[in-house]
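The other protein chains are all here in position, but one chain of the complex has been omitted.
In order of appearance the chains are A and B, and numbering begins at 1 in each one.
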Amino acid sequence: MSEPQKVRIVAFLCRWCSYAGADLAGVNRTKYLPNVFPIKVPCSARMDPELVLKAFAEGADGVLLAGCHPGDCHYLRGNYKALRRYNLLKKFVTQMGIENDRLRLEWISASEGSRYAEVVNDMTSKVQKLGPLKWRREIAIEA
Amino acid sequence: MKIGVYVCHCGTNISGVVDVQKVTEYASSLPNVAVARDYKYMCSEPGQNLIIEDIKKFGLDGVVVAACSPTMHEPTFQAAVFRAGMNPYMFQMASIREHVSWVTQDPNEATEKAKRLIEAAVFRDALQAPLEKRRIPVGQAVLVVGGGIAGIEAALKVANAGKKVYLVEKSPSIGGHMAQFDKTFPTLDCSQCILTPKMVEVARNPNVELLDYSEVKNISGHVGDFKVTVVRKPRYVDSTKCTGCGICSTKCPGKAPDEFNLGMNKRKSIYVPFPQAVPLKAVIDRDSCLYFQKNICKVCIKFCSANAIDFDQKPVERTLGVGAIVLATGFKPFDAARAPEYGYGRFTNVITSLEFERMTSASGPTAGKIVLKDGKEPKSVAIIHCVGSRNVNNNVYCSKICCMQSLKHAHLLKEHVPGVTVYNFFIDLRAAGKGYEEFYRRVMEEGTIMVRGRPAYITDVPVDASEKGKLVLVAEDTVLSSVRRYPVDMVILSVGLEASDDAKDIARTFTCSRTADGFFLEKHPKLAPVATPTAGVFIAGACQGPKDIPESVAQAAGAAAEAMSIMVKGYFELDPYLARINEELCSGCGVCLNLCPYNALERDPQTGLSKVVEELCQGCGACVAGCPSNALDLDGFKTKQVEAEMEGILA
Partner (left out) sequence: MKPEPAAKPKVAIVLGATCSGCDYSLLDLGPTLLDVTDAVDIVYWPTGIDSKLEDLEAVPDGGVDLILFDGAVVNEDNLEMARLCRKKAKILAAFGSCGAYGGIPGLINTGSPKKILLEVYQKLPTFTEKSESPAFEGENALPKMLGQAYALDQVVPVDVYLPGCPPPLKLVASLFTDVLSGKAIPKGTYYASNRAVCYECKRVKENKDITTLHRYHEIQPDPKRCLLEQGMICLGPATRGGCDAVCCTQNQPCRGCLGPLPNAEDGGSEMMSALASIIAVSDENKDSDYSAIFNNLNDTVGSFYTFTLAKSTLGRRKVD
């Protein structure tokens, strides 16, 4: 059996729901794969598509965006904006050849610790199958 | 920058998986790090002192602690660095417990992940600037939503402390479910008798404005300054004139199922909800009223000596300004029809626990007599615990109060029906409150037959003559390890408690989260059971989870105290995470203006550029991410800081 690929997935978690959900997974000692690295943001609406692209360009093999379920956003309507921005961004990254499983949006509530773990494991294994992305912004010119 | 990094062992919670020495060594090699240490318990006083001393000794201007989740101890360490003279927002936390040591199997992977997260935190901290909390003034009124025992209690506590309370109740009368109970365990006090004095007290209190038959339509604003729109539904009766005499009801020809009596009998189309209703005013039910349905009758107008009938009454909207909100919206009983194996709705003499409460109540549909549908007294009754609770098919949780309620019903049966045989079918008996276990013993001593086994189903098909005309429960007595048939006359289903039907809408309106079972989510299950993550919104009573009356009352007092502490201070401190506009980059394109749910962005009529209204900004960053020139940024979560965190992770 070959070693699973070492991949790094950057996860942007909203402070009120998904970060708390991830905390809950910890409190419950749910074990999950260590390839997803959380960055806390106040709301999924803070997620600027340019940051997602920067993540890929700087070596991330996958990006996970997580927020509160529709209707439950702590800041009332932020997650709807996150969803619309994500939908358009998805079209772009697909056109640029980034595979579907590398960019993902999930709604994870503060009580869904086990769901967070599931998403982490699922996304990690899918990204591992695709292998590291190793994004190249340009092809180097041979002298 | 001179950053101090502190890696906590958290006993062995972290050090048992993560190689804290390696991690600390790595941290000390990072740019801008002046000192890196590890310690067993960073949150302890000696742990905090380590930080404080280092700040003084090394002149640190930033601190990173790698330990538990910021939700746990961010305030602890912020306070510690503040004591050492550092701005608390120069402190950054990396969670290597909830996000690493507690969830990672392989220690090497865990150590590596911890290094990444600490690097991210250090890079971010290096770009942090000092921030100041914002103080906003606090409106001196409290909104209590729900007029059950919890809502009443919360309202009284706040009102008696001298602050104004708006008590909103969607039904025509306050009282909630407690008003429907007959006796309360374990003291067997008459529920109405202990409740109605409070109902009257709260209505009479000069600081309480009772908004009966009203619902909250929406709210805006934030803690200290909520604007709440409340709609008063039309009673079609002028409350200022109605005396509650009830003559209209006696003359009214229209009928409908009586909600208070759970449909066990009928009430008139114009009615007073129950004799002890507060306010004691009549209300007209449009759907059964002959005037509204067929444009005839109007007998009530004829007989009302106070001229209180007003068919043209319209809903009335009001906007209230409050500083804090307490949600006490209660529960709904599990619908026994969802447990079809027990034949509720099919068999006439299968009733729910709440229906039994109405039956035993002197003012109920049977005037307090325990009778079968045909009017005869039952000779044998079975009480089934855990209907709709502790069941993978509907609700997995325990509803806490049904065991005691079932025992109480067993006692009442023995008291009112001489010679009756009573069976209680239970799985585990929960009698954990004060006086509860003693009550249990008493009920057993009265001769109630306790059967440990959840009945599989009820049938009315007899296998022999002794079962003719009976309801037969088929259950395994697990103590005896035998499946037996129990023929009885009446079955009482002890239904569990569920979140109310409108819990979803209420949660949305008040920006509350709910747990998987539908009840409102508390800020912390152990240490903050009546607060919610939304500042200024508190919860009390069964809406937070199934509980009995003393617990509801205690929570109500707790929520009232929380609300009061905001009022008394006179101001509330908001996080300093503010959106800021770089006026040299803003083009006035206006994309941001509609993005703020708090209306904290406006266009400056002079310059045409956008401006942030600081008192309204809640720091979500929705506008920041949408700004096409990145003229907007968010203090504390600047784009460069998020990029730096990414860099640390991907290093």
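Everything that follows uses one rule, which is that a residue touches a chain if its C-beta (ideal position, glycine included) is under 8 Å from a C-beta of that chain, and two chains touch if they have at least 3 such contacts.
Just so we're clear, the structure is a prediction, and the values are computed from it rather than from any experiment.
For the chain that is not shown, the touched chains among those present are A, B, taking the whole complex. Although one chain is not drawn, the whole complex shows that of B:M1, B:I449, B:A554 or B:L593 it is B:L593 that touches it. Interface residues of chain A with the unshown chain, by the touch rule above, are 48-50, 52-54, 56-57, 70-71, 77, 80-81, 83-85, 87-89, 91-93, 95-98, 133, 135-139, 141.
Taking the complete complex into account, residues 582, 584-591, 593-595, 603, 608, 622, 625-631 of chain B touch the chain not shown.
The rule we apply is simple: only the chains that are shown with their structure count from here on.
For the pair chain A and chain B, the distance between C-alpha centroids works out to 31 Å. Residue ranges on chain A touching chain B, taken from their complex, read 8, 10, 16-17, 20, 22-23, 25-27, 29-32, 34, 37-43, 45-49, 51, 54-55, 58-60, 68, 71-78, 81, 85, 109-112, 117. Remark: chain B residues 69-71, 95, 97-100, 102-106, 109-110, 112-113, 116-117, 120, 507-508, 511, 513-516, 521, 533-534, 577, 595, 597-598, 618-622, 624-626, 634, 637, 639, 642-643, 645-647, 649-650 touch chain A in the complex.
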